[in-house]
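With one protein chain removed, the remaining protein chains of the complex are shown where they sit.
Note that the chains take the letters A, B and C in the order they are written out, and that residue 1 is the start of every chain.
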Amino acid sequence: MDDLYREYILEHYRNPQNYGTLPDPTFEAEGQNPLCGDELHVQVAVDDDRRVTAVKFTGQGCAISQASMSILSDEIIGKTLDEVAAMNKDDVVELIGIDLTPVRLKCALLGLVVVKMGMHEHAGTAAPAGWEGVDEISWGTT
Amino acid sequence: MDDLYREYILEHYRNPQNYGTLPDPTFEAEGQNPLCGDELHVQVAVDDDRRVTAVKFTGQGCAISQASMSILSDEIIGKTLDEVAAMNKDDVVELIGIDLTPVRLKCALLGLVVVKMGMHEHAGTAAPAGWEGVDEISWGTT
Amino acid sequence: MTDSASTLPAPTQLDPLRISEDFPILASGPNTGERLAFLDSAASAMKPRQVIDSIVATYEGGYANVHRGVYHHAATATRHFEGAREKVRSFINATTPREVIFTRGTTEAINLVANSWGRTNLGPGDIVVTTELEHHSNLVPWQQVCAATGAELRFIPVDDTGVLVLDDLDALAEGGTLKLVTVVHVSNSLGTHAPLDLIVPWAKSHGALVMVDGAQSVPHRPVDVQALGIDFLAFSAHKLMGPSGVGALWGREELLAAMPPWQFGGEMIRRVEYSGATFNDLPWKFEAGTPAIAEVIGFGAALDYIESIGGIAAIAAHEQAMTAYGYELLAAIPGLHLLGPGPGEDRGGVLSFTMDGTHPHDVATLLDARDVNIRAGHHCTQPLMKRLGVHATARASVYAYTTREDLDRLADGLGEVRRVFGLA
Partner (left out) sequence: MTDSASTLPAPTQLDPLRISEDFPILASGPNTGERLAFLDSAASAMKPRQVIDSIVATYEGGYANVHRGVYHHAATATRHFEGAREKVRSFINATTPREVIFTRGTTEAINLVANSWGRTNLGPGDIVVTTELEHHSNLVPWQQVCAATGAELRFIPVDDTGVLVLDDLDALAEGGTLKLVTVVHVSNSLGTHAPLDLIVPWAKSHGALVMVDGAQSVPHRPVDVQALGIDFLAFSAHKLMGPSGVGALWGREELLAAMPPWQFGGEMIRRVEYSGATFNDLPWKFEAGTPAIAEVIGFGAALDYIESIGGIAAIAAHEQAMTAYGYELLAAIPGLHLLGPGPGEDRGGVLSFTMDGTHPHDVATLLDARDVNIRAGHHCTQPLMKRLGVHATARASVYAYTTREDLDRLADGLGEVRRVFGLA
């Protein structure tokens, strides 16, 4: 049972990285997983080269969603927005390193989806219809 | 296979008794079995003692519905209306003397139902809601 | 509960381990090989071999489309199909099988009433009363039909423990015409039992109809539609150990007879012309298209199964014992908060809880590793969750096959969850 939630996840859950708010974010977004009530509010600051300089988030929910966001926030700082845009389900799965059923995978992906929704809004491009609409989360293919 | 449709049934089908119309019926009624398109128009003459003196019918449909009506018409001539009112599914089954699935039973009962509908209308009493509504034909109990 | 209770024979005592032998899926859990401690029957119950066998028997030995076929298998399938309707009638003590409409489940049954009865009987100035406890399936259809017709939807409130507050019922009927009161009989989220003995007379005194969402009551306690004095009842076969894909609406005959059909097509017609159609008698008027044949027959098999293990009263007694046992076990866990009515109250076999420092989804995931299955989330009652100030709960629910050992494993697992999260 301990394997399922490695110490690594639990540590991020108890002491999330980049928790809080930014004074002057370039963009921000929030999202919920209506299935379980997980919520995240994410703020991102970007420099002139479209490189992420800071990320802060607040939220509440399960260990998986909150820890994944914590791990993700560390990961994307320093990346360009194009690099972030290229990230997908598999990257998140690899980052958190545990096996998840589809329902729990949605928890893990919430952070990335919220960041991407913020990027779309910022860029003025059409965002995916909604949380469930994100193709990577389609049930049929996992 | 011959057993199923005894010569008796086929004889009534080919040469129905009391086929035709009455000049001066006491009451008449018609009915269809919407499942198979069987149709019957029945006329009944009754004397002052409420005893059936004549029955005539026209119609078209399967051997079972037409032969049953033919057999029934012979049977009810001479009966009082109260005696006719007391007739039920079992009486018809006994009269025709063959085993029927529920769907075909509806064919066999069409004649009795039409006669009873005519009696109700004549008496001014509420008729059963319709062909399917006749309790004896309820699927669950056969 | 009633004065005459002592004169009734004591219900059979269920042996859940014996009963579990009828459930192939319980024999061995997918993660441990141990017995599956399945504590999510409120979402959907497992199926006994008798129900599975019924489905196989239909397809292997008596299948055909129903009602119109002349040949042997068509007659057999029709007889079993309509025989299941009679079993449902008898199970809820309806007066005639014409009052039993087969639907996909509770949700479709409620949508049928909302669309057929609601759209013809509701208008501006009319009031529909429901409760703050409702499952989305008995809430959203009424929101929609009220929005479409101009009727107003009002709520019987709950207190902080999720018990209905009936103190000011009459205020709910003020300023309009109360047409319908629609109530979940037993809450799937909390186990709260709605006091129909108070609600029904109140509704009737206003000339309103009463619809009951029986999804969580019909599978778990005796429900007698005549004794309750209600007008509509909706429930699902999959929650009473029957197949998925089928359920029933019961309605009083004169109401159903006056309602227009909702779906149109084969089966439900009497006579069709290119220019229009007339419709069949009850119950078929409301059953358009080929029905769920093997599922309806399996529904009947599930009701037979309930009878065969001692009947619904015996199941209710067993669940009451299991719920009391589980309640005590959980209440003893530090930081665990049980929601809903207390252990002594009349309640359903649902134990909903939160645990400090853990999220219900994590709790359920960690328990799954031990083959203890519970549900986590809002249980399709988002507004109720918000009203109670929680985002989600963990929920364990019991049934005929639930053992004390299942509940012991739940409690042990929760102890382990606390250790994993550094709480113990």
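Simple rule for what comes next: a residue touches a chain if its C-beta (ideal position, glycine included) is under 8 Å from a C-beta of that chain, and two chains touch if they have at least 3 such contacts.
Only a predicted model underlies this, so the values are computations on that prediction, with no experimental measurement involved.
Q: Missing chain touches which shown chains?
A: Result for the missing chain's touching partners among shown chains: A, B, C.
Q: Please identify which residue in C:Gly33, C:Gly150, C:Pro195 or C:Gly265 touches the non-displayed chain.
A: The single option touching the absent chain is C:Gly265.
Q: When the complex is taken as a whole, what residues of subunit B touch the one chain not shown?
A: Touch set of subunit B with respect to the missing chain: 1-2, 4-5, 10, 14, 34-39, 60-64, 101, 103-104, 107.
Q: To test your reading of the contact rule: which positions on subunit A touch the chain that is missing from view?
A: Contacting residues on subunit A, toward the hidden partner: 32, 34-35, 101-104, 129-130, 132-133, 138-142.
Q: Please output the residues of subunit C touching the missing chain, sorted low to high.
A: 24-25, 29-31, 36, 40, 43-44, 46-47, 51-52, 55-56, 59-61, 63-65, 68-74, 76, 104-108, 110-111, 114, 132, 135-141, 143-144, 147, 155, 236, 238, 243-246, 263-266, 269, 271-277, 288-295, 361, 364-365, 367-368, 371, 373-377, 380, 382-383, 386
Throughout what follows, only the chains that are shown with their structure count from here on.
Q: Can you work out the whole-Å distance between the CA centroids of subunit B and subunit C?
A: Centre separation, subunit B to subunit C: 45 Å.
Q: Report, in whole Å, the distance between the mean C-alpha point of subunit A and the mean C-alpha point of subunit B.
A: 75
Q: Would you pick out the residues of subunit A that each touch at least 2 other chains?
A: none
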